[in-house]
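Could you have a look at this structure, given as structure tokens, before my questions?
Just one protein chain is left out here, and the rest sit where they should.
Each chain carries a letter (A, B, C, D, E and F) given by its place in the written order, and its residues are counted from 1.
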Amino acid sequence: MGPVKQRIASEDYVTINVGPSHPAMHGTLRAIAYVSGETVLGTDLEIGYLHRGVEKLGENLTYHQFIPITDRLNYCSAIANNVAYEMAVEKLMGVEVPVKAQLIRIIMTELSRIADHIVLVGILGVDLGAFTPFFYLFIQREEIYEIFEWYNGARLTNTFGRIGGVESDLPEDFETRWHELKKGLEKAIDETDKLLTHNRIWMDRTIGVTPISAEDALSWGFTGPCLRACGVKRDLRKDEPYSLYSQFDFDVPTGKHGDVFDRYMIRMIEMQESMKIIDQAFDLYKQLGPNEPLMAKVPKIIKPPEGEVYHAIESPNGELGFYIKSDGTDKPYRIKIRPPCYMIFQAFDELIQGEMISDLIACLSSLNIIAGELDR
Amino acid sequence: MNEWTIAIIKVVFIWSWTLLIATIMTWVERRGSALIQDRLGPNIAGPFGLFQPLADGIKLFTKEEFAPKHAHKILFTLGPVLFAIQAFSAYAVIPFGDKIVINAKEIVLQVADVNIGFLFVLAVGSLAVYGFVVGGWGSNNKYSLLGGLRATAQLLSYEVPLGLAMLAVCMTYGSFSLREISLDQAGTFLGFLPNWGIFKQPLGFLVFIVAAYAEANRVPFDLPEAESELVAGYHTEYGGMRLGLYLFGEYVNLYTLSALMVTIYFGAWHIPYVDMSSYLGPLAYGIVSFLVFFLKCAFFLWLFVWVRWTIPRFRFDQLMGLGWKSLIPLGLLNLFVTAFLIQITV
Amino acid sequence: MNGFETIFLYVGMSFLAISAMLIISALLGPLRPEPKKLETYECGVPLLDPAHKRFSLRYYVVAVLFLIFDIETILLYPVAIRYQVFARQGWAIFFEVFIFVAILLVGLFYAIIKRGIERE
Amino acid sequence: MDITTVTLNHYIALSVLLFGLGTLGVLVRRNTLLIFMSIELMMNAVNLMLVAFSHYKADLSGQVMVLFIYAVAAGEVAVGLAILIALFRHLKNVDINNFNIMKG
Amino acid sequence: MDWYFWIFAVMALGGGLFTITYKDILPCAMGLLTVFIAMAALYLHLNAPLVAVFQVTIYAGAILVLVLFVVMLLMSPGEKIKKSQVNCSNRFMGAVLTVGLMIFLGIGTKGLSDMIGAKELPEKFGNPGQLGIVLVQKFILHFEVVSVLLLAALVGAIYLAKKRI
Amino acid sequence: MALKDSVSRLLQNDLIALEESAGCIFAEVPKDKIVSCLSSLRDELGFNFLSDIVGVDNSALYEAKAKKAKKKKDKEGEENETPEPERPALPRFEVIYLLLNPDTNERLQVRIRVPEDDLKVQSITSLWKGANWPERECFDMFGIRFEGHPYLRRLLMWDEFPAHPLRKDYPLEGMGEERHLIYEPEGEGHWT
Partner (left out) sequence: MAIEAYSGDGWLLTKLEQLINWGRKRSPWPLPYGTACCGIEMMAALASGYDMARFGAERPSFSPRQADVLIEAGTITKKMVPILKRIYDQMAEPKWVIAMGACACSGGVFRTYSTLQGIDKVIPVDVYVPGCPPRPEGLLYALLKLIEKIEKDHPLHKKAVLLKGELQHGTQR
């Protein structure tokens, strides 16, 4: 047995196995909770139930072939993964991507960020017993999927973009679609806000639950909304502005206590910020002519020069980085993915100590652990 | 017709009626949740999916029934049976209408009008605990046991405020008999309000309805079966008809509690400002009073569904805190206010 | 004919009907018990330890509190039902009940202060 | 309810039998919880006797007395079981034979 | 109406017998539950409906639940109760003692009942309201004392349960 | 570049190499000095955020290079009589620590090389709590043992898995390892 069991000195506990096939464990996570009464003394985490060998697979596929695999990392926001990988390879090759392609990438990434946050807020609601917001939000999520599908034919696993740009232009009536979606999204977010945010029970369930201090969060390697909830204003889009993000005007929301409520609120605000970014990006996009290039000049078979690179972007969950080592052939020599929730989930044991079983569920949901990128 | 025949007819009628309501409630719950959530809900089985509960019932009936190896075989079966029996029995003293006259014989629309009235409901309600304890313990499963313990602690905690609210009602009406309480609610109160219990006991009703939600294990108090925490709570190991009994029992409980609320606080079969018996013949009056009573119940049943799909659930300590720190003091306050008002008015 | 006998009729009928349901269900349903099927469900993994290790004491405290308050309510019922009669005779019974409840409220506060009903 | 052939003697017999069962339980069972249950059985027998007397002698005091007995029984069970829990924490056992630590 | 008495008398005795003989503790508790419910039914027969309801509420709904909680806290279902450790002669002694006690009690009570003699039941005997009047008129001091007793029990139980010895 | 300067000034003798590849700076330090190097980087240069730990198995790369070099040598060998002096073979594995300075937003990659016959590295879980799982994963995937790690156990693969799958000599489709397809063994925890 693990170190948790050693830590708990008294015999006065019951082990409750939560997962893998458990409603709140997203199918593949497993936490063995040591509880005394309803209080959790500690948890042993067991991951790897979705370890599919993505990194090994990457070493055996060509650079382009690996893009579809990145879809399956964080399947809630596949496009962010695609873009992160492509940008890493482009950085390795030293390719400059045309502005139009960058704008399309930004629009799509932000859309997928909204879709990801929708899943989180919906599931957090379901796990805390409020089912209805999930359905309201999922209707809008379907609309986002329709835009994706209509852009490149896939709903969930988009395989968006190519190394060096994107494969096609935004469809002509994107503007009307986006405005419709925006209206619906605003309404759904507003409804969710009304149903949850100021609900007394919701506040009781989330405020002050599993807080974490900024120092601890940094030491554990938190990134993204979970780190921002602790009050650290760190967003790669602002701090290490990649692509065209330095040109946009958007806020980075921060919380104070790093509790479940802050994590939830940050997601709610970020959805609105993302909508702002999409508006601005689309304004820029409209100023470009229809014949602007979409792809940089890259060879058909990609053979980056020998070398290694690490590049990270701000995915919906936090810093999503790709370390790629190239040996000069058409296949990467080594790909290492730095998934955001991997580092966050480590801290789960520390977060949950002394809280109650119900908080375990709330905390897990609010961290947004996606098994696909956690286990790779 | 002798008394036994009438009694048997009444018993059979109300038993099947509660069963029917429980069945329809599952449909209402599903369609209602679908309505709230922008969905369609079950609509394939029969018109508007009305036969969905029937399909569920048949499926549960023909599902495999087995007791897990480590479970206690007797208790495993006894749990749902105890739960269902208490759920069905509680309705025995609650009226479902005023009275009906057939062949010059007056039949009271109530299985048994006894002088201990709602105390019987409370007493039988306190036996609901056994369904959870025996089932949860008999399953020999951690989730079940924890669910059973939670259920029991919750039921116990909320029985006290329920009893306190009833105590104030009993002070106001000076009777335990639910029929007498219903009859007392005819006419008007203070000249313009319907003479309903809610206007005499507003605080008591608040305490009662919250406690009733907790007693029925409904959101926001559905911790015993909180599916995101304890898989399915005390009925994790149950499948087939045993599970069906738990599910049915829950809905029957809902109906009993709704009927109790209507009887005590919402004027039973009375329509405000209208004296039905003067307009209608004896037979028609009986039927109309039954319908009015049922419609009032239906509102509360719908309220149960509505609340369930709107708000999240409590955490266990918050639930206990609400019960012991808020509801019981409120119930006692209500008791004293009632006593004080009676003292200064008599 | 007494009301209570009807109640027993009702309860007896519930019992019969429910037993009939279970028996019919057992006859209609398939039964293929296999050793693995009969294992205790624990999210798909083998049991870590027995289900019945010690659970929280809080539940005991809640039950004790309930027991005491239940008796309190019960003892108040006979008083409450004729309260209107007693009320006409003056304020004495009001204060009797007040004192009775107040003494028990002390107990409730003790339990709350001892954190008996929330976390252990 | 109409007076029937069942007389007070029937109730006395039943009550005494139940009391005897309770006594036997206390004497024979070794599990403390079961001993508690047997004591409850004895108390019930006494209650039955009180109510039967109250009925056949037309005096309501018997019934009121039963209500007070409930209160006493509740107190007894609450404290008794608390003691049992405290003992269990010490001895990890509920067998009455082990509860002889007072012997020193 | 004899059948009424006999049904529940047999039920009570059967439940009692089951309680003191069965090997597994929770079924024993269920046996005790049967006794309580049968007793409640008999109280109804004895014109004590209020006592009957309180019997179910308190004994079945509260006291036995408390016992069950302690069972859950302290025992596991797999754990069978150990066979009694008393030897045969002791058991025989117990039985003899019990029977003697029963005879003594029976004769004593019978004499007592003969001494008082039967009385006619007044109208509406045992109505809840009457009980309340008796309680307030005759037993108001007991009533107050009971609250102190309950308080003491509550404080004692919580203190003891939380204490480690 | 300022960062390069400050790093080389700080690490001085411990620095084996400092190279830049595609805009990323890689500093190589000796294996047994990793804890002290990282802690001084953290405390003095503000690199107090550990992004990740990457393990790399370089065996295939070296083989390919050696092959290429041999081919080249074969080609040139006839003309050039004096062979190049043989470089000492580089260790098979390397571990790269991805560091970040959240204040200046500079990233630094610190590399150590681990030879196959001495698969032991000092654990840095005392510096960053977040190093726990990456080190476990590194052990799982490459078999590099981190000394001082509180709970070094397989992370992603099951405990009985015999190999280290990200090593280059391990085939993509595995060597037929199956987790007991029927059931887990009813081991210590099983209760009857």
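To be clear about the criterion, a contact is a pair of C-beta atoms (placed from the backbone, for glycine too) under 8 Å apart; a residue touches a chain by one contact, two chains touch by 3 or more.
Since the structure is predicted, the reported quantities are computational estimates derived from the model, not experimental observations.
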Neighbouring shown chains of the undisplayed chain, as defined at the top: A, B, C, F
Selected from A:Gly53, A:Gly307, A:Gly321 or A:Pro339 as touching the chain missing from the view: A:Gly53
Among B:Lys10, B:Arg30 or B:Arg218, residue touching the chain not depicted: B:Arg30
Contact with the hidden chain (one of A:Thr62, A:Thr157, A:Thr197 or A:Gln353): A:Thr157
Subunit B residues that touch the omitted chain in the full complex: 30, 34, 37-45, 49, 51-52, 54-59, 61-66, 227, 231-232, 235-240, 243
Chain not shown, touching residues in subunit C: 28-32, 34, 36-37, 39, 41, 43-45
Interface with the undisplayed chain - residues on subunit A: 20-23, 26-28, 48-54, 56-57, 68-69, 71-72, 75-76, 119, 134-136, 138-139, 141-142, 145, 155-157, 371-372, 375
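Note that in this section only the chains that are shown with their structure count from here on.
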Computed distance of Cα centres, subunit E from subunit D, in Å: 5
Of all residues in subunit E, the ones touching two or more other chains: 49-50, 54, 57-58, 61-63, 65-66, 69-70, 72-75, 77-78, 128-129, 131, 135, 146, 150, 153-154, 157-158, 161
Of all residues in subunit D, the ones touching two or more other chains: 1, 64, 67, 70-71, 74, 77-78, 81-82, 85
Residues of subunit C touching subunit A in the complex: 42-45, 48-49, 53-58, 119-120
Touching residues on subunit E, where the partner in the complex is subunit D: 1-2, 5, 9, 12-13, 16-17, 19-20, 25, 28-29, 32, 35-36, 39, 42-43, 45-48, 50-51, 54-55, 58-59, 62-64, 66-67, 70-71, 73-75, 81-82, 84-86, 91, 94-95, 97-99, 101-102, 105-106, 109-110, 113, 116-122, 125-126, 130-131, 134-135, 138-139, 142, 146, 149-150, 152-154, 156-161, 163-165
For the subunit C and subunit D complex, residues of the former touching the latter: 2, 57, 60, 64, 67-68, 70-71, 74-75, 78
